[in-house]
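Note that this complex is displayed minus one protein chain, with the remaining chains in position.
This part shows chain A:
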C-alpha cells in the first residue's frame, strides 16, 4: 500500500505530456546531415551521370542538353504536361471516388464484400497499362482511354486502404457507441470515417502515384499529346534530351501531387 503518499496531490497527474508532433528545430549538425547528405549524393550522382553521358553517348544525354531543351521550348513541355496531368487527376478523382463508395458499401454488407473483393483482386493482378491499347480501340484517339487507365490504377490502393481503415476502429470506442445504441450511420460518420483517415491518405499517396504512371504509360499508345506521347516521339527520333526532359517532368509531377496529398493530410489528420 502506498502509505505516506497523498494520492490527491495534483502534481502527480495534472502535468500534461508535451507530446507535440512537430519536431524540435534541428541543431546545426542535424541540419547539415539532413540537407548536406542528400546534396552530396546528388552531386556524386550528377558527376556519375555526366561521366556516363560522355562515355556511353547512346545511353544518357549530357545534363546541359536536357536543360537547354527544356529552356528552349518550355511551352512544349508544359502543354504536354497539362494533358497528362488532366488525365491523371481526373482518373485519380474517379478511381478514388469509386473506391471510397465501394469500401463504404463493403464494410456494411458482407454480401457485397464477398461479391466485389475477388473482382477487385483480379483487377489488381491484371497489368492495367496493358489494357490501354484495348481501350484505345474501344474509345478512339482521345483522352478517355488514358483517364480510364489512370482511374483503374488509382482504384485499388484506395479501396484496400479504406476498407482496412473503416474496419480499424478502436473496439473499446465501438463499445462506448454500442452501449448508447448508436445507429449504423452514427458509427460510420462519427467513428469509422475519422478513424480511417490516416489509412485513406496512405492509400491516396499510392493512388496518386499510380494514376500518373497509368496516364503516362497509357499515352504510349494512341496518343499524340501528353508526356507519354513525348517519350514515344523521342524514342522514334532517338532524341535523348527530349526523352529525359519528359521523364523529369513526369517525376516532378508525381512529386508535386504527393506533396499536395501530404499537405492535405497534415491539415486534416491533426492527431
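Here is the rule we go by: a contact is a pair of C-beta atoms (placed from the backbone, for glycine too) under 8 Å apart; a residue touches a chain by one contact, two chains touch by 3 or more; residues count from 1.
As a working rule, contacts and distances are computed from a predicted model.
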If you look up the hidden chain in UniProt, what protein name do you find among "histidine kinase", "Peptidase S16 lon domain protein", "Sigma-70 family RNA polymerase sigma factor" or "ABC transporter ATP-binding protein"?
"ABC transporter ATP-binding protein"
Looking at A:83, A:191 or A:257, which makes contact with the chain not pictured?
A:191
Please give every residue of chain A in contact with the chain that is not shown.
1-3, 5-10, 12-20, 170, 172-173, 175-183, 186, 190-191, 194, 197, 269-271
